[in-house]
Structures are given as structure tokens and as C-alpha cells.
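Of the protein chains in this complex, all but one are displayed in their positions.
Labels run A and B following the written order; every chain starts at residue 1.
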């Protein structure tokens, strides 16, 4: 019998609907789709880092990491990372940023799927993750 | 050693291919992508609720819930809900319906990712879910 807990880093803006930024139950941790919003500031609407793919990607990864850490996990526990891009032409650049970010941060990288979808205006990337804790 | 079981609510239409509407193995329950098909009627092809996003979304959520329940789970066990919309302009309306639906139905909401993809003609929304039972 394990309890489900919501993971809500202080840096995160309020979700736009009744969902949790992350949840953990037993050793399973799920991170909701994160985008490149800068740390929340009271009275300000959510604002993406930008305008480049690089800034948004790094902020998105930081937002995912904050939720993993809030649940007592790290990138090493991540099993699957789902990357949603809006533009196929961003694949090579995203990969370069991704590699640079994870260099030294993880010994056994998570699996990954990258697909190209629509996202709300101004957003170039969205990432979610599934982790299994030890 | 746990057995995998298929979850097939009586209300559901036959899947269009060799997949299960849901499966459970041990404490992990996976719901396949559900759309807003009305309860199956013998001799009738699958028919979506509609024509509005509201009708399709509520029917889709009911279809997901039926599979969770078939596996002995509830929304409270849901860890991740994936929402696929066909139109970015439906985001706000879907969120309003989503919030209204989950109000009172769940204490700790699941994580969620929403992306905009293509779906077969006539379908405005598809939802799948991962649950971890206690």
C-alpha cells in the first residue's frame, strides 16, 4: 500500500488545468509535459524562456529536473523522456543541446521518443518523463 | 510472478486491430488510447458522441474510466493522462471540461501532457492513461 503524492516545485507556474506537474506512487514517478516557462513570478502570466530553441530546451529540462528532484529522483532514475518538437528542422539542434545537457549528468541515459506535433503559440518544445526510483 | 490480463468493458466497441483496450499486470494498469465512441451497439459501426468537443471529451473520459474500473482502479490511481487534440484552439475549452469532470472525482490529479496531432476524421480528442494501483 503506497500513497500517491503530488510533486509541485515552488518554481513552477500553476498548471492551466486540474493536473499535477508530477506525481509519485511507490517507486514510479511521472513528470507531466513541461515547457520552457521561466520560474513563476507572482502576478505575472507564465512566460517562456526564449526566444531561441536553446533557451526553451534548457529551461524545459530544468523544469523536468525540478520535478524529479521534488520526488527524490534524479535523471539517473529516468526511464523514458518524451520530446515534442514543433519543427522537424529543430531535430539536430535539439539533439546537440540535449547531448550537452546530459553530458556528465547521467551515466545510463533514458530511452527517448521524439515526435513533431502542434504546441500552443510561442512554444517550441515540450518534454515529459517517466522515472523508476531504486 | 504476476499475470497480465486484458481489460475489456462490455460498453466498448471492438478495437480496430489486435490490441487491448487496457491491460493490467501486477499493480500497473495501462489504458489504450480512447476516443469518444458511444457505447457499442451490435450491428452498428463505432459512432462518436458529438458533434461538440464537450460531448466527445466527456465520452472519452467515461471510456477511460470504464477501463480503469474494469481493472479495479479509479482516477485516483491514474499517474499520467495523455490528451491528444486536433486543434490548438480547443485547449481552453478542453481544460474547462477537464476541470469540471475531475472536480470531486480525484484528490491528487494525475500528471498530464497535451499535444496537437492528427486523428481519424470526425475525432477531436483521444486520451490514454497509465495507472499504478495501491
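The working rule: a contact is a pair of C-beta atoms (placed from the backbone, for glycine too) under 8 Å apart; a residue touches a chain by one contact, two chains touch by 3 or more.
A quick note: this is a predicted structure, and the numbers were derived from the prediction, not measured.
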From the list A:16, A:46 or A:109, pick the residue that touches the absent chain. A:109
Missing-partner contacts on subunit A, residue numbers: 27, 76-77, 79-81, 88, 91, 95, 98-99, 102-103, 106, 108-117, 130, 132, 134
With the missing chain put back, which residues of subunit B would touch it? List them for me. 1-6, 15-23, 25-26, 28, 30-33, 82, 84, 117-121, 126, 128, 130
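Going forward, only the chains that are shown with their structure count from here on.
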Tell me the rotation angle, 0 to 180 degrees, that brings the C-alpha atoms of subunit A onto subunit B, to the nearest 5. 120
